[in-house]
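A single protein chain has been omitted from the complex, and every remaining protein chain is retained in its original position.
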Amino acid sequence: MSVLEVDKVSIRFGGVQALREVDLRVGEWEIVGIIGPNGAGKTTLFNCITGFYEPTSGAVRFRGRDITAMPVHRRTALGLGRTFQNVGLVKNTTVAANLATAQHLQTEYDAWTGFLGSPATFAEERRISERGALILDLMDLSDVADERVADLPYGVLKRVEIAAVLATDPDLLLLDEPGSGMGPEEAHALGDTLLRLRKEFGLTIVMIDHHVPLVTRVSDYVYCLNFGEVLAAGRPDDVRRHPEVVRAYLGEPDQPAEPAEPVIPGGTAGPLSTQEGAPA
Amino acid sequence: MSQTLDELGVAAVTGTLQGAVYALVALGIVLVYRASGVFNFAQAEFGTTGLFAAYTAKELWGWGYPSAFAFGIAAAVAMGLLTERLVIHPLRNAPRVTLLVATAGVALTAIGLQFWQFNETLVMTMPKIDDSFFLVPPFDAPVTVQQLITFGVLIAASVALALFFRSPSGLAIVAAQQEPTAAELVGISVRRVSMMTWAMAAVLGGLAGILAGPNTTFSAAFLSFGGGAALLPGFMAAVLAGMRSMPGAVAGGITVGIVEQMGTLTIVSENVPGARAAVLFVFLLAVLLVAPRGIYLGKAAVA
Partner (left out) sequence: MSTTEETATIPRATGAPTDAETTAVLAPVPAAATPEGRWRPGRAGWLARGAVWLAVAWLVLALPANQLSPITIGPADVDIASRAVIFAIGGLSLHVLLGWCGQISLGHQAFVGLGAFTSAYLVTDLGMSFWFAIAVAAGFGAVQATLLGMVSLRLTGLYFALVTLAYGAFAENTLFGITSLTGGEGGKPAARPPGFESPENYYYLCLAFLALVIWLDWRLTRTKGGRAMAALRENPRVASAYGINVRAYTLMAFAVSGIFAGIAGSLTAHHDEIIVKSSFDFRLALTFVLMTVVGGLRSRVGVVIGSAFFAILEEGAFVAMVEGLIGGLGFTPTFFESVIGLPAEFVGLVVGPILLLLTLTLYPGGIGQQIAPITRWLGGRRFDRHAGAVREVEVDDVRA
């Protein structure tokens, strides 16, 4: 049984069909990449999978269980972890506090009894704090544990975010542009980290990214989206060379090259190859 | 039963006229909200300030009514510009909740100053523009000329605003609200637009205060929480207008006025203490839970 199944999911916002009958399947321990030009619907798809949007039609299944209408926090409880494009952390507190908050579901006392001060909570707090420190150590972040998130550089925050999502004890990790803002060396290192995490935690990973070399190297399977539809799906090298995919990124031959769709600021179109006329 | 019917009729008339004041306040609230996304809690205090200034000019300094009126409006505008300069502009990037608290602070400052300056005369009165009144058949609803004048001013203000928003300056305000950067690039000074907006809102508030004050006795915080409490009803009217529509604000003000008068019906006021506050609360809750986007949306398309 696949870990994640997206079954003909469509979603519409007013007049815009953001996703059109998207099918996606992720098997146990796979790393699946999702690529596509800006505005293709990748984050929208993530939002449907994680519960921030509810699809207009279609279904999302996690280990066979229909979660299409399940609230976000319950999906986290089931084992879906997710990162955000603009770094989803609680910025006004410390890294360690974020790790503690992320372990909300693992904190085994009831909020009210904790508030009223039962002795068990002290022991539990200590355990949570130690577990958080362990995870930070794993990600080489012990030095910044007591730093305020808002004070830290972007690259470090990307790793903190991964640490936080690991703290939620996920089975399935959904990473939204984990490589954004990274140069080739950093992206390569990120790839190593992801492979290591998969191995050490037994994770299944789905990632959106524009770093095609990263996605190609690390993924077992790749989907390319455009205009809310799955353009191509298959082995990374096959997808990369697929004519539709090339056209989506580069435009039609024999025509003045134009971008696949309107320029949307933010996010690079990725180093597929030279892109004339592609959004800068 | 027929008594209730009579009362209903009176309530409708009184409510409509009282609603004119609320509508003026609501127009100011909607104007500020459309221009800067701020819930202006000081809107009614513009009115009290204007009223007190006019009162000072007329009763204490012996000016004539028109000059005192103008002076009152000027005072309100001064308050509006000061608010914009000292509070709104520095906080322009702050979260909206902060700005709400800040405008509440402005209102409180004004109230504090009023208490300070006018406490010897606990209760003040100001003559109406015209003292006559008459009873309107068939319910014998009392209608004062002052109220009719207020209503007339409301209509005039609405028309003026409508025309204004077709003019270049008015369009500049809309542009600056929707796309401040683009507006700046085209040569619109967002700063001046902001000041203009607040000045206009202050005029609307001032009108409400100076016209409503003579209807009753007044003291500090008159238009916000005192005898002429128009802040909450004004906001409710603005909510009915979806916080966007000027004509909606007028319709909303009148609606709230009438609804509030329902609290004065004998069957209600006998059984429910503080009926007016209760009626307003229930109505607000109902509107926000059922139709939070507003009811009187008119042509104000959602941007």
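Lettered A and B in written order, each chain numbered from 1.
Following the convention adopted for this analysis, a residue touches a chain if its C-beta (ideal position, glycine included) is under 8 Å from a C-beta of that chain, and two chains touch if they have at least 3 such contacts.
What you see is a predicted model; the values in this text were computed from it and never measured.
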item: Contact partner of the left-out chain, one of A:V144, A:L175, A:M207 or A:A232; value: A:V144
item: Hidden-chain contact residue, picked from the options B:A141, B:L232 or B:A251; value: B:L232
item: Interface with the undisplayed chain - residues on chain B; value: 39, 86-87, 90-91, 93-98, 100-102, 104-109, 111-113, 115-116, 119, 221, 224-225, 232, 235-236, 239, 272-278, 280-281, 284-285, 288-289, 292
item: Contacts of chain A with the absent chain, listed as residue ranges; value: 27, 29-31, 50-52, 71-73, 76-77, 79, 81-82, 84, 88-93, 97, 100-102, 104-105, 107, 109, 111-112, 114-117, 121, 125, 134, 138-141, 143-144, 146-147, 150-153, 155-156, 159, 164-165, 168-169, 171, 185-186, 188-189, 192-193, 195-196, 198-202, 217-221, 235-237
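Convention: only the chains that are shown with their structure count from here on.
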item: Length of the line joining the C-alpha centres of chain A and chain B, rounded to whole Å; value: 49
